[in-house]
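First comes the structure, then the notes that go with it.
Below is a slice of the complex: some chains, not all, each in place.
Note that the chains take the letters A and B in the order they are written out, and that residue 1 is the start of every chain.
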Amino acid sequence: MNRIRHLVSVDDLSIQEILELFERAREFGEDLKGFASTCPGMISASLFYEPSTRTRLSFESAMQRLGGGVLTAAEMKTSSAAKGESLPDTVRVVSGAYADLIVLRHPSEGAAKLASEFSTVPVINAGDGSHEHPTQTLCDLYTLWLEKKHLEGLEVVLAGDLRYSRTIHSFAYALARFGANIVSVASRGLELPDYVLRRLREEYGVEPVPADTHQLKGIAEGSDAVYLTPNKPHQLSLFTDSQGLKVERVDAVYMTRPQTERHREGDSIDSYMRLGHETMDTEPMRDAILMHPLPRRDEISDELDDDPRSLYFKQAARGVPIRMAILALLLGKLKLKAKPPEAEARLVRVEMGKNPCPNTNCITHTEERHTRLGFRIMSRDPLRAACGYCSQEIPIGVVGCSTTRHFHRRDSAVARKIRADHLILFRDEAEALARGYSEASRG
Amino acid sequence: MNRIRHLVSVDDLSIQEILELFERAREFGEDLKGFASTCPGMISASLFYEPSTRTRLSFESAMQRLGGGVLTAAEMKTSSAAKGESLPDTVRVVSGAYADLIVLRHPSEGAAKLASEFSTVPVINAGDGSHEHPTQTLCDLYTLWLEKKHLEGLEVVLAGDLRYSRTIHSFAYALARFGANIVSVASRGLELPDYVLRRLREEYGVEPVPADTHQLKGIAEGSDAVYLTPNKPHQLSLFTDSQGLKVERVDAVYMTRPQTERHREGDSIDSYMRLGHETMDTEPMRDAILMHPLPRRDEISDELDDDPRSLYFKQAARGVPIRMAILALLLGKLKLKAKPPEAEARLVRVEMGKNPCPNTNCITHTEERHTRLGFRIMSRDPLRAACGYCSQEIPIGVVGCSTTRHFHRRDSAVARKIRADHLILFRDEAEALARGYSEASRG
């Protein structure tokens, strides 16, 4: 019996699967019109609760290149949703017989996860709020892999608005997962957020060290560059000095536009960087490819458009073959030798009385009736947990053990020893008491 | 020479044709991806003058499952219509070479009928105001037929807002036509309108008797249930007593949402029913399937979603194979053995000087220039006539005879004897006089 596979997060694919998908995407890309008999009679439905023409066209092109049909609902917000229908109901209807696969774009974080729980056909997350957009990340990785032949050990500069760019965050995790190194060159005030740095550390052992980017000119001015590597610190120490680790070779620069629509009062783009020949002509950039998720505004000078290292248009184009590979995989028309990832082995679901997710834009709040409150343990020491839908960290006051019916301070030694499947999380003592837990005798 | 067939109303198909379509729909449904070479090179156009994503996707899925192409105009209201183009002109253009079939959704009652008069390709009515939506009705019937193997004699509960739901009205007529019995369980104040009851009586001989639904619990509280059957009253008398006919077996419950967008001042949904285990666990409901046209709000409890009798998502899914069968039929790719209905044999067109249709939302008013005023005789005793486009009853004052040039009171014995093809309808005496008719000598 085959379980339906979804693509809600890049983590739904194993590293080996991803690399194998890249091989197949390359074949698709070399003959875009040659695979029109791959998915005859099959239909994908684009359910877009917010507009994103580029993403939609890319998926619809990929599906049609495979010979499949496409259903387009580009304005779901103003149709079914307006009649008060829940996302699970819509998904159950569309997955009933209308379509063989759903491509979902939704403004709420966690929406794709919820959809996947109710769909009887594969769901692809085409962006859920500021949470995930896995096919964008895979497209970015694919471009890097195609140009550089490998990913491990690459030196990748992330530049621009690193604070608010979902694309950058996902790409950073993926680079760490594949063993690439990151040079973070943020516009002043738009640095990588702490929770991203924390996840890089806790999941991939990435430690930030100061980076010396003066050789890069232009782009690096006004930025406190940081070098992020999954390598052991002692290896780095060979290279570092008081100025920070010198960046002497760059394999790729990934530039982003300022996400002004998400900026808050006080954020400024007055001194937003603009990449031009000055930077790209430096020695460390000699073989660097230049990437950008597009659309761009002024952060990449037009003068670079004809530079052979400027890959951003090719990068966008490669969204089609990589999505062809993903569609074919999920529709059962592409068999991989690689094994899928272990089914969330190290993640434990725990229950809480009342929805504690602090993210008001999380699907657990907008579709409260249909979500099952569950959290993933992010770390045991200190104990930290994230919402099972939107991945945002939830505030934990005290921790209970379902066998002893006692509760403990979150950072206590006892808390650390409770078995994962016995863990109960409480917002505070009051909630623990209300649920019938008693304070452990202070030992 | 083949006349183009349209699907404006369910009555455009004979009972035998419908049953044969159900057989073919079942075949399509069992192998949705297996008929992709049925309609090669053919194109259907979705002309939607109001949004209805679900209906549109269902048709577009069906057409693509058959291997055809699809043209989507989801917002006709803001495009051609905005340039002041008439519906007949739009239809003539699109049916010229653009498409081989038109799926029309329009906010005015009678729009599909008008479109069919000008189209050179088949037109399917995908909803014309609150008038008809035949493929929805066929989908509902098909689901019932597929689950119960037959339709005649079934006991079907209609529940909720029975006043404003177009879907319910059409379904009721169809049930009566196929000889099924109806238990009307309306939310207080939202009972079946008189004109629906009248049509059920006049066309299908359905007589309402009080129903005793106390065994159904929950759902029936606060509702004066009515039993509607095309059977002879003397047969019923065996079962009835002072409490009304006891409902001891239900084959299907068809629940609807409150159509709040059509409610008027004074209509209330404060006590709107909510269907849950309480009702479905009663003895009469043991084998009852639960249907709903969706989208639902709270009128069906989520707790029933996993109940095998809950058919609403399957019902929606079956919209695809039944529409495949209808498309294939109208496109000439499916031949039926059954004969089509007699061409409106018992309906007579009569002419009137000025458009007397009282329905301001009727297409005869919005596209006055292109409609031919004509009416169908609904009954002779008393004489009643309906608009040939929107089916709404028109007020008749006096009746003329085109041979004698006399006019008579509508309920007079003479009026009843005038031959159908000599009938002239007048709003009042003044109009009759103005048209040159004189009062018959009072005998």
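Definition applied: contacts are C-beta pairs under 8 Å (C-beta built on N, C-alpha and C of every residue); 3 or more make two chains touch, one makes a residue touch a chain.
Here the structure is a predicted model, which is why all the values come from computation and not from measurement.
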Full complex, copies of the single sequence (shown: 2): 3
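Going forward, only the chains that are shown with their structure count from here on.
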Averaged-CA centre spacing for the pair chain B and chain A, given as whole angstrom: 48
Chain B - residues contacting chain A, complex: 29, 32-36, 51-54, 57-58, 60-61, 64-65, 67, 70, 72, 74, 294-297, 302, 313-314, 316-321
Interface residues, chain A side, partner chain B - complex: 40-43, 45, 69-73, 75-76, 78-80, 83-85, 89-90, 92-94, 96-100, 369-370
